[in-house]
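See structure below.
Missing here is one protein chain; the remaining ones are kept as they sit in the complex.
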Amino acid sequence: MSNKWEIPAEFSDVVRLDHDRKKRRGFPEAILTERKSNDQINQIVATRDPESRLIFTRVTQSQFEHLCQLLPDGEVYEEARLFIHPAISKPENDKQVLVITAGSSDYPVGLEAALTARALGRQVEILTDVGIAGISRILKQIDTLRKASCIVVVAGMDGALPGVVAGLVEVPVIAVPTSVGYGAAFEGLAPLLTMLNSCAPGVAVVNIDNGYGAGHMAAQITR
Amino acid sequence: MSNKWEIPAEFSDVVRLDHDRKKRRGFPEAILTERKSNDQINQIVATRDPESRLIFTRVTQSQFEHLCQLLPDGEVYEEARLFIHPAISKPENDKQVLVITAGSSDYPVGLEAALTARALGRQVEILTDVGIAGISRILKQIDTLRKASCIVVVAGMDGALPGVVAGLVEVPVIAVPTSVGYGAAFEGLAPLLTMLNSCAPGVAVVNIDNGYGAGHMAAQITR
Amino acid sequence: MSNKWEIPAEFSDVVRLDHDRKKRRGFPEAILTERKSNDQINQIVATRDPESRLIFTRVTQSQFEHLCQLLPDGEVYEEARLFIHPAISKPENDKQVLVITAGSSDYPVGLEAALTARALGRQVEILTDVGIAGISRILKQIDTLRKASCIVVVAGMDGALPGVVAGLVEVPVIAVPTSVGYGAAFEGLAPLLTMLNSCAPGVAVVNIDNGYGAGHMAAQITR
Amino acid sequence: MSNKWEIPAEFSDVVRLDHDRKKRRGFPEAILTERKSNDQINQIVATRDPESRLIFTRVTQSQFEHLCQLLPDGEVYEEARLFIHPAISKPENDKQVLVITAGSSDYPVGLEAALTARALGRQVEILTDVGIAGISRILKQIDTLRKASCIVVVAGMDGALPGVVAGLVEVPVIAVPTSVGYGAAFEGLAPLLTMLNSCAPGVAVVNIDNGYGAGHMAAQITR
Amino acid sequence: MSNKWEIPAEFSDVVRLDHDRKKRRGFPEAILTERKSNDQINQIVATRDPESRLIFTRVTQSQFEHLCQLLPDGEVYEEARLFIHPAISKPENDKQVLVITAGSSDYPVGLEAALTARALGRQVEILTDVGIAGISRILKQIDTLRKASCIVVVAGMDGALPGVVAGLVEVPVIAVPTSVGYGAAFEGLAPLLTMLNSCAPGVAVVNIDNGYGAGHMAAQITR
Amino acid sequence: MSNKWEIPAEFSDVVRLDHDRKKRRGFPEAILTERKSNDQINQIVATRDPESRLIFTRVTQSQFEHLCQLLPDGEVYEEARLFIHPAISKPENDKQVLVITAGSSDYPVGLEAALTARALGRQVEILTDVGIAGISRILKQIDTLRKASCIVVVAGMDGALPGVVAGLVEVPVIAVPTSVGYGAAFEGLAPLLTMLNSCAPGVAVVNIDNGYGAGHMAAQITR
Amino acid sequence: MSNKWEIPAEFSDVVRLDHDRKKRRGFPEAILTERKSNDQINQIVATRDPESRLIFTRVTQSQFEHLCQLLPDGEVYEEARLFIHPAISKPENDKQVLVITAGSSDYPVGLEAALTARALGRQVEILTDVGIAGISRILKQIDTLRKASCIVVVAGMDGALPGVVAGLVEVPVIAVPTSVGYGAAFEGLAPLLTMLNSCAPGVAVVNIDNGYGAGHMAAQITR
Partner (left out) sequence: MSNKWEIPAEFSDVVRLDHDRKKRRGFPEAILTERKSNDQINQIVATRDPESRLIFTRVTQSQFEHLCQLLPDGEVYEEARLFIHPAISKPENDKQVLVITAGSSDYPVGLEAALTARALGRQVEILTDVGIAGISRILKQIDTLRKASCIVVVAGMDGALPGVVAGLVEVPVIAVPTSVGYGAAFEGLAPLLTMLNSCAPGVAVVNIDNGYGAGHMAAQITR
């Protein structure tokens, strides 16, 4: 279209990286990438703090390709939709974060949590497919549970697993509802409510499918 | 007020007892009593089928008093808000209905379920305060669970217990969400959604606080 | 993308089949297939209990193709989105499960219920297109209704049929709301609420579109 | 309190009766009384059109007393919460409005509808306690149904009756959901949704517990 | 896929046309077509009552093509998604149904209402784009409004038009909320609630986007 | 109770008045009084900026009495639940704020808006009972509407009035939904959604029953 | 399809431009374009008032192309989905509207607000990416904030920015919730509720993603 009008300079979108964040909060910045244009991504990469790690979350397929060209030594984790640069390095301490997923369909969200905690310097282990329909599966893992310093539990549908886990351990549990399920799961509302109403104390909840937030919180708890 | 107008005869409220019901459905009629006037209760008692038992549910304190005068040999169960006439008799078969409540605050709803099943001719046992916050409590009862022919599980807050129970047994589980809880329990919505999304098959759900419906269903299943 | 990073071994997704389930619950395991990767399906097939039947639910078109290659003698039911292996065999008893659908658009969910009950060893009959808009259609089937040991009623939109059916029979009714409808049906919320508020006792409800759950419950009730 | 400040004249609440309404719409004005102060009621009575009938709806006990003093020859219908002045006179035509209530707890709302239609000049009959749990009750009344020119159906809980009735007759059905029920009835939301999703065409819906609106609509339809 | 299993005869979907309907209700049957398979459509056409008109609603593009081959003399109304056979004939009486749409985006739903009323034998007129943002547009049409025997008002977004219209006329108003709008319109929930809470009596509401239901109701009212 | 424990000093509730606010924002501070204890009110009065006016909103009856003792020359507006000290003085400019209420039950919220704007230095006029059920009532006031510099429109139930008003004037309209209504008004949700979806631009919305917020906004707009 | 029926003339959709609007309201008309057919657009362009500017909102890609052919000298703003004709001219006064977006994903909605205010004759400045996660970003802009005569704040997710901004300035804040976010953001419901409950007075809210409405309101406030 020939009559496309130029947006005046004072209207143009400025990406304002929170350079101060690493110092203020102790953790690098993350970018919710999904709706960003390539221009915005370029601006972010161009103005980044070279001392600090960048974590791109909810990256789309075409954004992965763009990021790989911009930052060829970044790491691509497709299933978790993460791009991390520079590469994840060694854990900073020996406290362990344990990430548990109720079903194997919850695995991508669990992986996002695990990789985030790892990128923020933690040791992480994952335990999958131990939902409450066969309660013995989680009970058999009691030793693994009790070794952790913080546990992230990811579950969709009935969202009941975090409450069971919290009842078995001393450490805090971060619960992540997922949009796995159908019908009256209402895109994650059902497990979200379940987790907020957990009978066992020691459960706090993050947004639906927010593996990044859970991993970040777990890293803060295990500083 | 002197100018109170008489409602014309063709407008007067007629209570139409479903006399045919016992024959058609095999179970006596129940009356949701709460909003009924004493006149309506009188009409129900006057036109009842003398061969059949009446079960009044959700009875208020003043309605109990009225019913005791009308039917002096009826049975009053205040905590369960039930009035049953004539008195509950012996079980009709030896199948067992087991009623489980997650917390002791769920007990009145569980009691309504248990007494209903008993009034309809079943053997019933109750197990209380075995919620998932201390999962060992329910696991210790595995033998009791496996003796039952049908299990009613009553739970508020996270509503997670029915799914755990269903995963342990062969028999059908009727789940009853309760309005026990606060905040994001939203008067029973949270446990209702949890139960509808149960990961373990073998769970079907009745209305919030509907102990009567669950007891009736359990009696039908264990005919 | 060349810089795709390997997920470390301790993060890899493990499918944990509930091998013990057939023994503990008396029924084979079902897999909610929709979001599973082919790798996960391979793992499930590889580690299955050869004595036990596998039921894959909510199978997508490309998953059907993958399953047909893995298990060439499995059975494909496209309309019901089921894959069953080994093939359904004879009924184990002579109790009958009756599946009723209100409209013909509810048929796929009804079929999922019917095939599930059959795969779990029951005799099943289906009755379709008998919704309450023409009440005589269901009343004409009263003999069919009264032969059944358990009835599954599948309905979208107003969801009124299960209550009518429950009022006509002695046996338990499992109600399945469907997402059939538009506008204020809110993807199945309307029939779900209708069914939970059924005036006739003897109705218990499963999740929206959950034909599998209803068929499973019916099979348990008619053991 | 001595320092109670006078509200300035230009702020004072003016009741603006819609004097023109009887001429424009053919029906007298109704007043939703519940939150009105006695001052506001006085103003309404003082400025009324003496040719026209006033219908006060949702009247509280103390408002009834106030109205009886103001208009001693008005009619009090306590159960329906209506005050009508001057008294209801003869029907204006011979078309019949039939008001049906599913349960006897829905009777007050049905009575509000019936009395409204009568106050607006219609012949009205009421049929109560014919809910779908015992479908034969409504089927026995088929002759009564077919005599009516318009049918108002009032139902709480599952709200299924209007759809059944609409499927049996030629005339329009006005459906009124009520707040009768508990739990997942959500104060009338469940029957409201049921009625909006009625499978049978020929059903239109008014607000929860809005007997007045249904009676008014029925009177308009049967002009 | 070679191993596609045949669904046993007793499971096959039977379309049960409500042959009796024309006689019982006085109006021909309508088919909600959207989710029907071509097989189901064939069955409907094959078993139709040749004396009666068929109205197919919510027809998809490929279903239109299939219907044109089956019933070459049927009428296609693409914008309204209706297929009618045999063609619409003359009005049966001289009462007029007026269909009003608030915005021009509401026109397809209004057209569905208008064509339905016409197919059921009514005279119909349409008035479009007279929403309340410019209130003079509807006020200029006061003569058109007052000629009608029944008015259907179709509106999305704020859904305020039916209340304004009802306040101007004597005849009943059928209100149809539409899914036109975005954000807090929540797919038609906002106008639905507005219409149910109409301050002016004489408004009854049908489902969101249910032009067919409104046209049917209008035809019944103007018999 | 003898064993009532003293809350340690570091736990005691400190009221932190925003002393800086008058300077920063140009308007005095308001206190949402409802849940405040008398101790907290004392603290607020004791630490107030003597140069600045205090506006207490949502004052309960017993709080009014407490405030009258503390500040005997404050002004009590019971119906609007406001306590203002020192007394409202003359308007600061000659721009006019017009407050309109749809029904007379919406008057207390309208009065709160009007008194707030007045306390903040504006000239205010109120127009009541001009809802859309009789559209001529608002049209007759067109001259009053066009004199205002900002209009606050208060409405419950269908909430349609702000959109009509906005379509008639040049100036901004602040819409206040109220909890007046019943059933599907859902405590003000219905008019809130209506107002957010207003077809006419020039409407912005504040919280349900938030007369204070609307009056404040109007005062800011008419500085 | 050959049997496509002609819609009779009295059914055809008439676009009724509100010619009077510019005079009555002082602002040109806007068209919500999304669901309009090309025919409807042609009619709008053909019947436009040549003295007045047209603003097409929510324009789709193919509608942009159609509009460019019809009105070759119109301006296309793709990111904001606006088409404006004739081109935006100089500001009419020197009051400044400031548009702030919390995140850079909220930018398109902010741009729609900014361009609308500009098309209506205002000076506009945009400030982006100053969300509360790094509160210093907005605090550094305090001088920019205090120069504005009206501020539009656009935010998704937690929607907290408008309340912070309103607490810093004297002028009115128009808050625009966006659908940016996921999970419990529920398509903009979360920021909408946040903004309606803003602790700081001086915030009024428009519909989710309604940049046009906010820009229009800001232009009215800064007349």
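We call the chains A, B, C, D, E, F and G, going by the order they appear; numbering starts again at 1 in every chain.
Methods note: contacts are C-beta pairs under 8 Å (C-beta built on N, C-alpha and C of every residue); 3 or more make two chains touch, one makes a residue touch a chain.
What you see is a predicted model; the values in this text were computed from it and never measured.
Student: Please identify which residue in G:108, G:163 or G:215 touches the non-displayed chain.
Tutor: Spelled out, the listed residue whose C-beta touches the missing chain is G:163.
Student: Tell me which of G:57, G:128 or G:194 is the one touching the absent chain.
Tutor: Reading the full complex, the residue touching the unseen chain is G:194.
Student: Please identify, in ascending order, the residues of chain B that touch the omitted chain?
Tutor: 64-65, 68, 72-79, 87, 103-105, 107, 111, 114-115, 124-126, 128-130, 133-134, 136-137, 180, 182-185
Student: Could you pull out which residues of chain A are in touch with the chain that's been left out?
Tutor: Chain A touches the chain not shown through residues 24-27, 30, 167-172, 174, 192, 196-197, 201-208, 212-214, 216-217, 220-221, 223.
Student: On chain F, where is the contact patch with the chain that was removed from view?
Tutor: 1-5, 7, 10-16, 18, 20-21, 24, 32, 34-36, 40, 58, 177, 179, 187-189, 192, 207-210
Just so we're on the same page, only the chains that are shown with their structure count from here on.
Student: Indicate the residues of chain A shared as contacts by at least two other chains.
Tutor: Touching at least two other chains: 103, 133-134, 183-185, 189.
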